[in-house]
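Below is one structure; the comments refer to it alone.
Shown here: the complex without one of its protein chains, the others still in place.
Naming follows writing order (A and B), and every chain is counted from residue 1.
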Amino acid sequence: MNGLQACLLLSALLFAIGLAGALTRRNAILVLIGIELMLNAANINFIAFWHYGAATPRITGVMFAVFSIAVAAAEAAVGLAIILAAYRRSRTTDLDAMNSLKG
Amino acid sequence: MTQTVDQIFVLGKHWLLEYVPIAAKPIVSAVLSVIPIMVAFPLLFAITTWLERKGLGRMQNRLGPNRTGPMGLCQPIADGIKSLTKEDIVPLTADHVVHFLAPLLLVAAAFLAYAVLPVGRNMVLVNLDAGVLFFFAVGSVVELAVFMAGWSSRSKYSLLGAMRAIAQMISYEVPLVLATVAVIMQSGSLSTVEIVERQAGYTGLLPHWYVFTPWGILGFILFMIAATAESNRSPFDLPEGESEIIAGYYIEYSGFKFALFFLGEYLGMFATSGIAITLFLGGWSAPLSVLTFIPSWIWFFAKLLVLICIFIWIRGTLPRLRMDQLMSFAWEFILPMALINMFVAGVWHFMASGFVRWIACATLVIVPCVVLSALLKRKKKLQLRTYSFAE
Partner (left out) sequence: MTVSFLIIAIMVAGGTAAAMVLRNPIHCILALTVSFAGIAALYLKLGGQFVGFTQIMVYVGAVAILAVFAIMMTQSRRIPVAGIFSRNASVGLFTASAVFAVLGWAILSQPGNGPAMQNTSVSVQQIGGSLMHEYVLPLEIVGLLLTAALIGAVVIAMDRKEDAE
């Protein structure tokens, strides 16, 4: 297992844990954190391929990661605002209790 | 001769490294670079505590400490012994792990910031390509440490103090970075070493420091205001105001952990002063071209002492700002001025050098200043205060 495979495996593990957290936790904020972790895993992939990639001096990997960080921060802000608004309506952050659209 | 004294620490380190086997050279070199920082700045912290208490005392028409040693010079030692021998009280309901880690994280982050400060010619710990960005990244870790301290104590006062402190630090971090962007635009690099080297030239007698330009003066003032707010110093010390919230987020800490918070706060103050010196005041370069025989590290520490004295002076002079005054000052005055400062720096860069440039940029600086301060002072009508929570 060379360096690239190690980095990719780490990012896959991070992605899987983030996905597990986003799918299983009750608290809405922790679901959002799981999504942030998935974005971070994708960023690790970009930087790993940039580092182990072709020898030509291209910085596409770094640029993509920087833009991805910016977009993820914006999305975290909006997501937390939505959670705050939902909390104000239903007085809880428990996702299992917000099922009034069900059935 | 002056060259030798200037480079005395660098030469000493190289001499010591010759006695080290090749395999251990990188690690020993790193350790030898770090030890002076870890010795010099806590020593400066001790001197500053004495200077502050004496200075504040004189400004408040009283003597400062004068019993421990001549003129109270052994007061820092006495304080150190006191804080080491005090009982370390941790509240029963406090979160022990987080409560323990918060001061450590604060001091570690504060020390990390010194890695990119060029203390003298060739005397920087790490010449990072993105040095200024590293400094601000480490500064944002301090906010997390403050929150950890406030939350882990499980006390209403400490949580309130932590929330206020974080709100204040986040609000003033944006103008801090924006004031720096103007310098980066002009110098074309994020590396602190290169920023200092661009300011190290002289035209005739006067240096090329960025503070001697209209946008530099404004940027320096904005940076110092934001730095005062970032280190929670008066007049922005509402989160730790002793007369209001007792001690804010480190209320439940005693003994050595309290001393660590104190140390971390002062180290943060020194680090932001150091970066202000690097960005605006020319780092280690001498103010007049005839004075370059004095070693560069003496100039850096002299400038640092002047800035520390200014901090102490402002603490003794101005009253404390209320929380809403503080926030409106940040978002309605400092931030627009920082943006205008960036614009003026751009105008300065692209205009031909000369008298016209000075007049144009000075006007562009002064007019918005006057307009924004008039807007800030407009009378707010008295009304019933409304509170807003998340519910």
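The criterion applied here is as follows: a contact is a pair of C-beta atoms (placed from the backbone, for glycine too) under 8 Å apart; a residue touches a chain by one contact, two chains touch by 3 or more.
Since we're looking at a predicted model, the values are computed, not measured.
**Q** Based on the whole assembly, the unshown chain contacts which displayed chains?
**A** Per the contact definition above, the missing chain touches A, B.
**Q** Please output the residues of chain A touching the missing chain, sorted low to high.
**A** 1-10, 12-27, 29-30, 32-34, 36-37, 40, 43-44, 47-48, 50-53, 55, 57, 59, 61-63, 65-67, 69-78, 80-85, 87-88, 93-96
**Q** Extract the touching residues of chain B with respect to the undisplayed chain.
**A** 98, 128-130, 133-134, 136-141, 143-144, 147-148, 151, 159, 163, 166, 170, 173, 188-191, 388-390
Basically, only the chains that are shown with their structure count from here on.
**Q** Calculate how many whole Å lie between the centre of chain A and the centre of chain B, each centre taken as the average of the chain's C-alpha atoms.
**A** Whole-Å distance between the two chain centres: 34.
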